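A protein chain is absent from this complex, but the other protein chains hold their places.
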Amino acid sequence: MAQLDPTALDLPLAAPKRSIRVGRIRVPGWLALLLRNSKSRTGLLIVACVVLVAIIAPLISVAHPNDFNLLAARQAPSWHHLFGTTDQGSDVFSQVVVGARRSLLLGALAGALATLVAAVLGITAAYVGGIVDEVVNLLTNVFLTIPAIPLLVVASGYLRARGMWTMIAVIALVLWAFEARILRAQALTLKNRDFILAAKASGEPTWRIVFGELMPNMISRIAAAFVLVFYISLLVDSGLEFLGLGDMSATSWGVTIYWAQVNSTVLQGEWWPFMFPSLALGLTVLGLVLVLAGIDEVSNPRLRTEHKRGRIVALLFGKATA
Amino acid sequence: MSTLEVRDLSKSFAIGGALRRQHVHAVEDVSFSLQPGRITALVGESGSGKSTVARLIARLYDPSSGSVLFDGGDIARVRRRKEVLRYRSQVQLIFQDPFGSLNPVKTVRHHIERPLRIHRIVPSSQIDERVHVLLEGVGLVPPEEVAAKYPHELSGGQRQRVAIARALAVEPKVVLADEPTSMLDVSIRIGILNLMLKLKDEHDIAFLYVTHDLASARYIADDILVMYAGQIVERGPVEQVLAEPLHPYTRLLLAAVHGERIAERGSGASAAVDPGAGCRFVTRCPLAIPVCSDVTPELVEARPQQAARCHVTAPAN
Partner (left out) sequence: MSAVATKTLLEVRGLEVEYGRVRAVDGIDLSIDTGEILGLAGESGCGKSTVANAIMQILRPPARIAGGNIVFQGEDLVGKSTEELRRFRWRNVSMVFQSAMNALNPVMRVGDQFVDMMQAHERVSKHRAIVRAGELLELVGMDKGRVRAYPHELSGGMRQRVIIAMALALSPELIILDEPTTALDVVVQREILQEVESLKRDFGFAVLFITHDLSLLLEFADRIAIMYAGEIVETARASTLAAEPLHPYAQGLLQSFPPLTGPRVKLTGISGSPPDPREQPSGCRFHPRCPHCVPGNAALYLRQTSERPRLREVAPDHWVACHLVEA
């Protein structure tokens, strides 16, 4: 994964801040760059669709997702129930579109929280160095060595309140260290750049250097870390719920899959309560992965140039056939 | 009256692990002073420690020993933020790489405005005006347009001018220029050197010009310091030193740029790891005598104003 390479410069994504005109609409520079890359364009499109569905969920869901109607139970997908119904007769389509709200919100918030903690701690530690760095590093390593999944299982099993905020806090707690390590490594390569030294020499206070000079240069890496944690928390959250460790009264993709599994619907040939939420989850993660790949390609010119340089050397030494 | 004086400045960097800790003596016993309205050139090859000297004076590193005297106090020992800030407003550093010394995500205005605000040089209402005056002063016109640009929209020479304007914003008494032209195109180097000459005269600034290029040192400097492996091996008025160099290393450098055939095989001027006694240059020196390997020579004034660290050409009495 190239976003783990801390030495790459952020120039293309960070520098051309000016908005770019696409037709009649003015688009911020970074978005225009991402839209020009085919991977992130596809990814953004997918994610935008899922988000749109989540936003308009109350309008398109046929019934309340947890309404049950034993007369309409276990129906295969039809025009009336697009994604079929569960063994309780709840509409799976409604569960999927309404569940998207909780799943996305949870993923995004957990991602944002973890990124915030990671960026502040990782970058500050890298820049300040010394004892601060040692402490943050120790903390990071402790959290990295704690096996994440068992911790999650144990934490969510013990915690009484299994609401959304608890889940967000638990996931962020487990994932921030992972990100902090990436961001700290990149900040370390940036902190000895001349422009940071120049800011220091001109008397800028530390917090301004960290947040005003360093951080804007790492925006694409922070964005990449956010997207990464976003989809990992989506998967982790659904996984926990699938194991029955989430908030089972909520409506989310994981919960729908959990009930499908508990009632062994697939064994009875009813694939739909299992298939559709899983597809929704897979599609969202795919979209986010593509966005991440796009950010990588746009922000890391070495991904392209190194490839070419390799070719030149190969050509020179007569190894290339192309 | 000197503006800034450096006394016995040394800096060593530890390398290796805890068991085999060694020290690279990047800068060793360096002493000199900077005078207002004069340019002092600090010449040496890469690894000679010349940039480290500039960075020590700029307080980007803490010296291992020695002092930097400015305004009557030893600033190497100053810790209080207010005093550090005051020093930083009077001693400015210009970096070698104009592509690295400006923050790529900030406009030109930001780079010049920040020092003005940090050190409260002018009231807030006059900041825009001052930014424009400074940009015009370094030949960047029209200033309104340039101020709104990002570094990547400027050429190398223009970026270096921005860096110079930033240094001048705080009305410094001392400017440390660390190879300010070496990354620039040949045809615009002279422009930057001429700008430094002009600013020196207009603002009566004491300049330290760090370079590896003897010819440009001769072009703008009044005095010269030649560094080799962390030590100053020769100092004096630039014309005099380049016309009649004392130290064999200065002679070697001159021979190289004059295009004479060079007999010896260079091994570089890098700082030594835990050096013992003896002259650092002895392995490359055509004049070496037995004492050179055993005793480190002192900087001895062998001619009026001109001193060298050499047992042969500048022997101690």
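Every chain is named by a letter (A and B) in the order it is written, and numbering of its residues begins at 1.
As a convention for this text, a contact is a pair of C-beta atoms (placed from the backbone, for glycine too) under 8 Å apart; a residue touches a chain by one contact, two chains touch by 3 or more.
Since we're looking at a predicted model, the values are computed, not measured.
Asks: Touch as defined at the start, partner being the missing chain; which of B:Val68, B:Leu253 or B:Cys285 qualifies?
Replies: In the complete complex, the chain left out is touched by residue B:Leu253.
Asks: Consider the whole complex, including the chain that is not shown, and state which of B:Pro115, B:Gly157, B:Pro172 or B:Pro297 touches that chain.
Replies: In the full complex, the listed residue that touches the missing chain is B:Gly157.
Asks: Could you please point out the subunit B residues that touch the chain left off the display?
Replies: Against the left-out chain, subunit B lists 45-46, 155-158, 185-191, 193-194, 212-216, 218-219, 239, 242, 252-254, 256-259, 261-262, 265-269.
Basically, only the chains that are shown with their structure count from here on.
Asks: Quick one: report the Å distance separating subunit A from subunit B, using the average Cα coordinate of each chain.
Replies: 47
Asks: Provide the residue numbers of subunit A that touch subunit B in the complex, in ascending order.
Replies: Residues 10-11, 14-17, 193-195, 197-204, 213, 216-217, 219.
Asks: Spell out the residues on subunit B that touch subunit A in their complex, using ranges where they run on.
Replies: 55, 58-60, 84-85, 88-89, 92-93, 95-97, 100-106, 114-115, 118-119, 150-152, 163, 166, 170
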